[in-house]
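Shown here: the complex without one of its protein chains, the others still in place.
Here the chain labels run A and B in written order, and each chain numbers its own residues starting at 1.
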Amino acid sequence: MDSRRASRMVIDPKVRQVGFVTPSTGTPTPNRTQSGPARSASPSESSPAGNSLPPVTIPPRRHASDNLTSQAVPVPVPMSPLRRLSINENIPIGSYESSEYLLGASPMTSPSIKFDDGEVSEDMFSPGKFSRVNSSGMQSKNYPGASSLITVSAVNKPAGVSEKGGGLSELQNEQLTNSKSLKEKTSKAERRALQEAQRAAKAAAKGEGSNPVVSGGPAPSKAKTTKAVNNPPQRKDAVPSVISEKRGSDRQTEKDRKKDVPHPRMQFDDKQRVEKAKRRAVVKQTEARNRVELFRHLPQYEHGTQLPNLESKFFQLDPMHPAVYKVGLRYLTGDICGGNARCIAMLQAFKESIIDYSTPPEKSLGRDLTAKIGSYVSFMNECRPLSISMGNAIRFLKNRIAKLPPTLPESEAKAALQTDIDRFINEKIILADKVIVEHAVTKIRDGDVLLTHGSSSVVEMILLYAHELGKQFRVVIVDSRPKLDGQALLRRLLAKGLSCTYTHINAISYIMHEVTRVFLGASAVLSNGTVYSRVGTACVCMVAYAFHIPVLICCEAYKFHERVQLDSICSNELGDPDIISKVLGREDVNHLAEWSSTENLQLLNLIYDVTPSDYVSMIITDYGMVPPTSVPVIVREYMKEPLWM
Amino acid sequence: MWRRSASFILDQQQQQKEERKKTTTTTTTTTAMATTTETSSYQNPNNNNNNIHHPNNISAYYQTRAAHHGVVTSDWLAQAQAAVGHDVYDDDADHVVRSSADHHHHPFSVIDEFNRWRKQPDLAEAVAAILALASVIRSSQATTMMELEIELKKASDSLKSWDTTSISLTAGCDLFMRYVTRTSALEYEDFSAAKSRLIERGEKFGEISRKARRTIAMLSQDFIFDGCTILVHGFSRVVLEVLKTAAANKKLFRVLCTEGRPDRTGLRLSNELAKLDVPVKLLIDSAVAYTMDEVDMVFVGADGVVESGGIINMMGTYQIALVAHSMNKPVYVAAESYKFARLYPLDQKDLAPALRPIDFGVPIPSGVEVETSARDYTPPQYLTLLFTDLGVLTPSVVSDELIRLYL
């Protein structure tokens, strides 16, 4: 323990200066409370969790990794290991480092993977070939059926493809030596190609032409060349990641999880990085025409343009597992929404891909699989920025992979991982929800009027369960644009015989007079107690607070995150702006129909907002009912638990 | 003339000094002395010695008038002298001022008069004060407006000093005095007409005050809606009238009464309400915050409404208003406009405490201090609306009204 801390003192003196407290902490005072924050080092973080870290919180598990850490000590990089890692990789391969930014929404995913496909094709067809299954809400229970979307043969077939892809990438691995100069050239070419593709109306045709790239033949088009040359970085990724895993997979994944602050997320106003990220994206996005100035740092893309292209690529996309691909597309179309549903879908897809996985020769399962998962993650992130809960789940999975004993036979390892995923889904989501429901129901009295906003699966379960228990209460569903997903909830509740009042968010002050409790879900709860949730939640909480109505946030603990956030601007997700000008089910409202391309007019479709913790009376988690001030405690304790189980 | 605010401030200051002097110098001052000092200081106001304040019992009102008019006509001075001259002062310890009637062996004490009126259950203090002042006029032997004014001023001063803590008493006296001043200004010529008019108006005031209560009750009806829960604190005639009217209008509402320690006036209110078949629930004073979430509005009366728009009322009002404010419940004040007083307390200790013995039921050890103040000041930001006979007002209107009346 002590040796480890001492070593840390050596490692990050700089870091201390970055953030926390007095200069005296620079000296190796064995002050436990300070050691916590000192470890969490990136400038974006000011983790209160770390600040108040009592001795207890230092995970006992650390002992196991201590020797690993001390091995790492001699490396005199004055940064946290994660950063160090990426730097190491950066030296040989210039383009690598941006991948971690690419994973903006899943900050803890290892930066070792990036998947690249030079597809540039801008089909302007509307999305929607996928049958829309309304799978929000109760999905946590019925999710596994989701694969019914695509025929089984489709699912199985690409397994071979992925293997083939693996072979290809190995091929490309040999070309690895054609390093930077080539790469730079191509990147320019690619950029040009990109732009052209974006602008030209015939981009679709081109894309079509470049699709069969998998065969690896000579490039018929620019886009294709870019792809062919662009693949090497991916290959390279695998190599350094292997090294890094070897050197300290344990260290990186476990110690750093504790120690490292979340990455600074990708800032989309950083042009260089955006360019780089774009180059290796599977999903080619067109930037929205009228971007909202305030949100330049967030991706703002044209919506609805990528899907047909991706769909057409379904059978050609080599390294992507079909299940992952399918889930990604469903994220893209919005078929799967809601934190739990998305998370479960992702984990299921990973599970399937693990089932189909076989370690390539001369590779270790641990490293290769991590790389693969990483590529899946970056793909999904392109489809829709990952939620914080998904980031947590990914972190869990990578941890598990890293923890696998290298001697374990492949089949056993795969089985272990599958059970791990199932356990995560079961314990962290399904069971957690049950616990939350049990807790929440105790707060519902007869005669209550419960208000909820949007559509949260947990809240729905709570309401239904309370109804089953025979409690007499009324539900007020407050809905808000753009999603209007309260209507779906309303329909389901009505079908179960609950008495409902439906209104829109503007009428919240009107309806709040009669409300006695506000139940809300959350996308994430951050460690300063703020609730990151569907846009409008903050408004609801604010009004409830003004009326002195208790606000109960129902959120599984796996959605807690040590990041902090003060406003809804710095980190958010932007939805399709065109939805703003069109109102669902209101054809009469089309005042902005011809105006959306006007330069002065911007349409902003925020997906999330941040509710200050003082508006929240209670957070109901699988750990019980806690005040928002205890979130950092849970984050801390939660992290401490080995493997979160 | 009166329109300058400075005069008013001075008036009050001097009044206070005067009162202090009254208590200290007491009865030693003779009529003769009064006359001499009077003449010496006011003989010629232009020779600068009118600023010297002599320990006399000329009312502050009288002095400020001199001081602020600057120019005193000989006519005026003569009247003043005459007025003081044939007045007999007997400023004894209990501050009973004998008016000119006393001179003619017809004992008349404004305090007694006031107390007599005050005994009537329906009359507020301010009304009693005005009635008492009206009877001062009636029994006055004054022959000019000026004499009458001075006489009245003395009577009202003695009334005010008789109970310095009563805000509505002070406000009532001030209001009446303002009225007298205005009437005398308007009807300067015809003294007897003016006098009878003053008496008539003064004696009608009881009715005015009753009518004011009815007006307030009417105005507040809109604000009491069916199914509401009203919290009231202590006993207030106006609030009772409001609730009575609401009950008579067949409104369905529930009342939570605080106990109103130490004199338990809340019990009395609950008693009255129970007679009206209004559902009542009694609370101990400390249960206000506990029950506030089921309350729809708070209704309180007021001892006095001060310049800021805040109110001075029975102890506990402030904390109720604080609780209500923090829980976004409206606090309505029902108060007749004659309770508007030119006072501006900045905090709780900035007003003369009205003390009252408190019975704790058990013997209190001698070393233990007991807070015996009977009322507190509620700042205007915690009040939603005032229901007065002038209409429904926001607290900011109070100052407007007072400025218009006194400046």
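Quick note on the criterion: contacts are C-beta pairs under 8 Å (C-beta built on N, C-alpha and C of every residue); 3 or more make two chains touch, one makes a residue touch a chain.
The working rule: contacts and distances are computed from a predicted model.
Within the choices "Translation initiation factor eIF2B subunit beta", "Small GTP-binding domain containing protein", "Exosome complex component RRP41" or "N(6)-L-threonylcarbamoyladenine synthase", the name that UniProt assigns to the complex's undisplayed chain is "Translation initiation factor eIF2B subunit beta".
Within the whole complex, the absent chain has one touching residue among A:Arg273, A:Arg296, A:Lys403 or A:Arg481, and that is A:Arg481. Although one chain is not displayed, chain A still touches it through residues 292-294, 479-482, 487, 490-491, 494-495, 497-511, 513, 535-536, 538-539, 542-543, 546, 567-569, 572, 580-581, 583, 585-586, 589, 591-592, 595, 598, 600-606, 608-610. Counting over the whole complex, chain B has residues 175-176, 179, 182, 185-189, 201-202, 204-205, 208, 211, 222-223, 225, 337-338, 340, 384-385, 389-397, 400-402, 404-405 touching the chain that is not drawn.
The definition used in the following text is that only the chains that are shown with their structure count from here on.
A straight line joining the Cα centres of chain A and chain B is 70 Å long.
Chain A meets chain B in the complex at residues 546-548. In the complex of the two chains, the chain B residues touching chain A come out as 293, 327-328.
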